[in-house]
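Here it is, the structure, as structure tokens.
One protein chain omitted, others in place.
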Amino acid sequence: MSLLQLEGATIRFGGLVAVNNVSFSVEKGDLFGLIGPNGAGKTTCFNLITGVYKPTSGSIKFRGSELSGTPPNKVAQLGIARTFQNIRLFQSLTVLENVVVAAYLRHRVALPSALLYLPSAIAETERLKAEAMRLLEVLDLDRRAQVRSADLPYGMQRRLEIARAMATKPELLLLDEPAAGMNPQESDDLLLTVRQIRENFAMTVLLIEHDMRFVMNLCEKIVVLDHGIEIAQGPPETIRNHPKVIEAYLGEAV
Amino acid sequence: MSNLNRRSFLSLALGALLAGGLVVGCNSGGGTDNANKGPEAPAGAEGNKATGDTIKVGLVASLNGDLRPWGLDSDKGVKVAVDEINKAGGINGKKIELMVEDSNSSPEQGKSATEKLISQGAVVVLGEVASGITAQMANACTEKGVPIVAIGATRDDITDIGPNVFRVCYQDRLQGPVMAKFAFDELGLRNVALMTDKKQPYSTGLSGSFRAYFEKMGGKIIDEQFYESGQTQFNAQLTNLKAKNPDGIFLSGYFNEVGPIVKQADQVGLKNVKYMGGDGWDSKEILATGGKAIEGSFFCNHYNDKEDRPEVKSFLEKFQAMHGGLPGTTMGALAFDAAAVVIDALKRCPSDDVSSKTLAAALHETDGFRGVSGDITFKGHGGNPPKRALVVELTKDGQVFRKAYEVTDFPDL
Amino acid sequence: MDLTHSLLGAVDFGLLPQQVVNGILLGSIYALIALGYTMVYGVLRLINFAHGEVFMLGAYVSLFVAWGLGFGPGPVSPDQTSNWVNLVIMLVASMGVCAAVGMFIEFFAYRPMRNQPRIASLITAIGVSLLLQYAGALFLPNSPPVPIREEVNPYRANVLDVPLKPKSADLLAQTKQAQVALDEAERTLKDTVAAEGIKSEFDLSPEGKKVRDARNAARTKATVTQNAYDQSGLSLRIPYGQLIMFLTSIGLMLILRHVVMNTAPGRAMRAVSLDYDSASLMGVNVGRIITLTFAIGSALAGAGAMMNATFLGTPLTTFFGMQPGVKAFVAAVLGGIGNIPGAVLGGLLMGIAETLVVWVGYGDYKDAIAFVILILVLLFRPGGLLGSAKVEKV
Partner (left out) sequence: MYWPVRLASILAAVGGCFLLDALARGVDDYARRLIVLAGIWVILSVSLNLINGITGQFSIGHAAFWQVGAYTAGYLSVTFHGKWGIDGLPWMILMMALGALMAAVAGLIVGLPSLRLRGDYLAIVTLGFGEIIRIVVQNQKPLGEAYGMNVQPKFQTVWLVWLMAIVCIAVCRNLLRTAHGLPFLAVREDEVAAGAMGVNVTQVKVTAFLIGSAFAGVAGALLAHYEGFISPQMFKMEQSFIILTMVVLGGTGSITGATIAAVALFYLPERLRDAPPVTGAALLGGLIGTIVAVVLVKRTVDRFHGPKIGAATRYIGSVVAGIVLSLALGAGFGMIPKLASQSFEAEKLRMVIFAGVLIILMLIRPQGILGTNEFSLDWVKSLLRKRKAVEA
């Protein structure tokens, strides 16, 4: 059974078919890439998987059970976490607080004890904070834990998004253009980090990326979308030479 | 999180205490202590005592807010009376110190103002023109044992709040029946409709007392339509009313809306209908807003500035001299009466003991005081003097006195 | 709930057409003010709480112009007449001053807040609104509330009678007869009063009272026949004033729509409303566009104020802008805020709803119904009737 399986996933916005009959499946442990020119429907695909949109038709299965119609927070609880293309941090919260919000998903103490500030709530808070700090160390953000997230430099904000997503302890991590706006050095660092995450946390990663070098170096399997239609699928070598892909990208370049 | 920690909690608690303490510091005066007081009327409410060479009298008026026109008039009216006595040398050599506070047309600010006046030593509080605010003030005054003389609060139950709540105006209990009787006997109306301003306690109370008496006399209230003050179009209500064939419509609200209502009734096609109302109609402006349609309508009022009683003439002269114009509403006269009746009672207080207590007693002894709005007698009537009520007709030249009713005309009330 | 009035007992279906017309006319006032609201909101995303106060100032401008034209607070000589020119002068003055006030408020109170959270501008707006109300009360005549004299508006009393079904001719004859009888009775009474040498009919002797009773009876009869005559046919009564307001709001809606859709400043407005920063990068002078929007929106409030004050004769206080302001805002949201036809639709719908509530006998809940409808509409169409709820880009 695949970890994530899209079968004929389709969504229309009025007359526009943003994602048209897309099918692919992500196996456990995959480093899976989702690429395509601008407006190809990649982010919409993410939004379908994470429950932001409900597919018009088709099915999305996670560990064999249907996802479509599940609200985003339930999807996160099931074990899918994501980052956003245009960074969506909780800007006025600190770096640490951003991560704790995500870790809160697995809290064990009810609200009333927090309102009364009982020891259990304090202990729980400490536990979540410690958990979050560990993740920040992994992403090399621990020294900035008390900084307002809006005050972080851009590259760190991207890394914080990843840390935050990981704090939900997902099985499947969706990264939406994690390397966007990074210089080659930063993007290489990120590449290592993502690999490391997969190794150390046994996560499956599905990512959208424009940086071809990044994708080709990192991913083991790639799906290519163009105008909402899936045009190719396979390992990096196949994709590199696939005529349709070349046409799609060159066509875009012209 | 967000900079919160244990210390900030303590500093917060301290801050709160400090804030409280500050106010305490600012206002420490010699008031009586009745915190934690139970529901019963206070036993130790002694009120205030005049000390030094002035007698402090408080006035709460709506100097801001919706009731401002009436508030300004009551402020002016009281000042005329106080000015007069002070120029004449005061009472037993003591001048009256008038302290005016704003209620901002709101009951709770009215209450704050009252408590402030009392804490500053007012032996009596005058005001308000609206029943809703007066009720709050009367509550505060009753707790402190300070008498209150209401200016224009006509709602019946105001004086039930405490033994020392007085008023110089008549009550809706009288005003409604006066108009009902006038409508039935003099105008020959049998099928009357009501229009009530649901936002104004005054209006709902007056509609109720009109309805009760008119039905008791054998008339029929065929419909009641509602609106809220502040609205500007009444076609919907009037269209409904027209279908019911009323021969008269009783409009218990304030003139702000009454004028436009009557005007629009004309446009809706109501013809030969007599319009009536209470003292809320009292204003020169109603003729401008009501236009021709409102001419020939009748309402109940406290006094009429064209009466040739000497009290009226001398009041209008004094008012004109002090404020350079005539009062815009009846409240000027009623406020003058409220102050004058208090001054009259103060004169009867023992000169070495002018206090809330002696003043209240003196007020209760008031018998046949000749006010601008008619005779005022508290003796034997509690806080509700049996006032006359005038029915006036609106003509294009203004209000014309038509008929006066005494309380004795209504033995069945 | 208060169940003192039974629902269906009070309903007279014969009144329905007239009540719907009443509703449309009532709604046209809301629509007129809502247009200004929706313009400002559409471009700036700011709830301009001071809009109601601009409306209030517009009414005062009309008042002062009316005074200047000779319809002052004192007595007006009967030969003093007015015509439409006076009304146009009042309208232009009111719109002009309101536009200026709107731009002034925008410049001093809202512009400095432009880069702040919107809730901060909202609080400034509330502050401005309070300031205009209370400071206005110090300087503007409001004690007692002053109306604009009806003489300034010769069309105010006129009513357009649209017959749908002819009235009974028999009853017309009877009505005329009753009126003649009433006039006769009045005359007799007058003579009696004169004969008795008294001031008014309320001091009559017992015999005289009988004459008066006869007059009263004649009056009742006249009322009843008149009403019977009126109800024998079906006709819609439309006061000129309200009709003009209705036509104005429709006309302004069309003009505004044209301006926003087809002119350069209109396109700039739309650009600013879609994306403020991009618009300024594309060379739109954002500051000027916002000023222009405020000027137009406030001028509309001025137009509404002038009509409200002269046609309805509402007495003016500096607090009277609050309620129409809130109602108009509700109308704008109901129609889809930022949407020009939506503002008119919302206003009319609210007017009709309020009128129908009164029609079924729940006049005391009139002000609540607007909000009930609003909540219901927003639950099913979160963007209002004609507006589209913004799908947030993720």
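Order of writing sets the chain letters: A, B and C. Residues in each chain are counted from 1.
Keep this in mind: contacts are C-beta pairs under 8 Å (C-beta built on N, C-alpha and C of every residue); 3 or more make two chains touch, one makes a residue touch a chain.
In this text, all values refer to a predicted model and were calculated from it rather than measured experimentally.
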| item | value |
| --- | --- |
| In the full complex, displayed partners of the excluded chain | A, B, C |
| Listed residues B:Ala50, B:Val100, B:Val129 or B:Val354, member touching the removed chain | B:Val100 |
| Touch with the omitted chain, as defined above, among C:Ile47, C:Val284 or C:Val358 | C:Ile47 |
| Identified contact with the non-displayed chain, of C:Ala228, C:Val326, C:Val360 or C:Leu385 | C:Val326 |
| Hidden-chain contact residue, picked from the options B:Thr54, B:Asn86 or B:Ser119 | B:Ser119 |
| Hidden partner chain, touching residue among A:Arg82, A:Arg144, A:Arg159 or A:Lys221 | A:Arg82 |
| Interface with the undisplayed chain - residues on chain B | 1-17, 19-21, 23-24, 26-39, 63-64, 100-102, 104, 106-109, 111-113, 115-116, 118-120, 131-132, 135-136, 139-140, 143-144, 155, 161, 198-201, 203-205, 228 |
| On chain C, residues whose C-beta touches the chain left out of the figure | 1-2, 4, 41, 45, 47, 108-109, 112-113, 116-120, 122-124, 126-128, 130-131, 133-135, 138, 326, 329-330, 333, 337, 364-365, 367-368, 370-372, 374-375, 378-379, 382-384, 392, 394 |
| Chain not shown, touching residues in chain A | 50, 52, 71-73, 75-77, 81-82, 84, 88-93, 97, 100-105, 107, 109, 111, 114-117, 119, 121-122, 124-125, 128-129, 164-165, 167-168 |
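Just so we're on the same page, only the chains that are shown with their structure count from here on.
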| item | value |
| --- | --- |
| Label of the chain whose CA centroid is most distant from the centroid of chain C | A |
| Centre distance in Å when chain A and chain C are each reduced to the mean of their C-alpha atoms | 55 |
| Intercentroid distance (Cα basis), chain B paired with chain A, Å | 70 |
| Between chain B and chain C, centroid-to-centroid distance (C-alpha), Å | 31 |
| Chain B contact footprint on chain C (complex, rising order) | 10, 12, 14-15, 18-19, 22-23, 25-26, 29, 134, 137, 142-147, 149-150, 157, 159, 182, 200-202, 212-213, 215-217, 219-220, 222-224, 226-227, 230-231, 237, 239, 242, 308, 312-315, 317, 319-320, 322-324, 354-355, 358-359, 361, 363-364, 366-367 |
| Residue ranges of chain B touching chain C (in the complex, touch as defined) | 64-66, 68-69, 72-73, 186-190, 198, 223, 225-228, 230-233, 235-237, 239-240, 242-243, 245-247, 255-256, 259-260, 263-264, 266-269, 271-273, 283-285, 288-289, 291-292, 328-329, 391, 393, 400, 402-403 |
